[in-house]
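Only one protein chain is missing; all other protein chains are in place.
Moving on to subunit A:
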Amino acid sequence: MTADPATSQRLAITTDGDVVRVRQAVRGLAQGARLSLVDQTKLVTAASELARNTLVYGGGGEAVLSVEADGRRTGVRVEFRDDGPGIPDLDLAMTDGWTSGGGLGLGLSGARRLVEHFEIDTGPGRGTRVVIASWSR
């Protein structure tokens, strides 16, 4: 699953305000793709968690947003990328309540529960890439 550069939207995540902008952009696309209100809310909430992770743990990065067609359904895909330290123990990081910082430890594990598609690629010294997507019903 890769984003088509022609239709994708790229947003830098370097400040607190950028996290809010990512939320608003994802909301806009999710409405346009006719996701149900609950699915919109879940996708935007997951995006908010992941954008914050990119900023706080990844030291900043970017979000790439795109709308995808999958036969009859339309979906919204968001990819978060950073060149931060990466996550050494992914299984641990995906556990509810585990946090390397001051958070609640719900960011990654919670975000995965809120979306239809979740993939993560990370490792020590190679940054983190997370892709989420949800589709209309």
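Heads up, the rule we're going with is that contacts are C-beta pairs under 8 Å (C-beta built on N, C-alpha and C of every residue); 3 or more make two chains touch, one makes a residue touch a chain; residues count from 1.
Basically, contacts and distances are computed from a predicted model.
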| item | value |
| --- | --- |
| Listed names "Formate dehydrogenase subunit gamma", "Anti-sigma factor antagonist", "NADPH-dependent glutamate synthase" or "Multidrug ABC transporter ATP-binding protein", with the criterion being the UniProt name of the chain not displayed | "Anti-sigma factor antagonist" |
| Full-complex contact with the absent chain, from A:E49, A:E68 or A:D82 | A:E49 |
| Touch residues of subunit A, complete complex, unshown partner | 16-17, 19-20, 23-24, 27, 37-38, 40-42, 44-45, 48-49, 52, 96, 103-104, 106-107, 109-111, 113-114 |
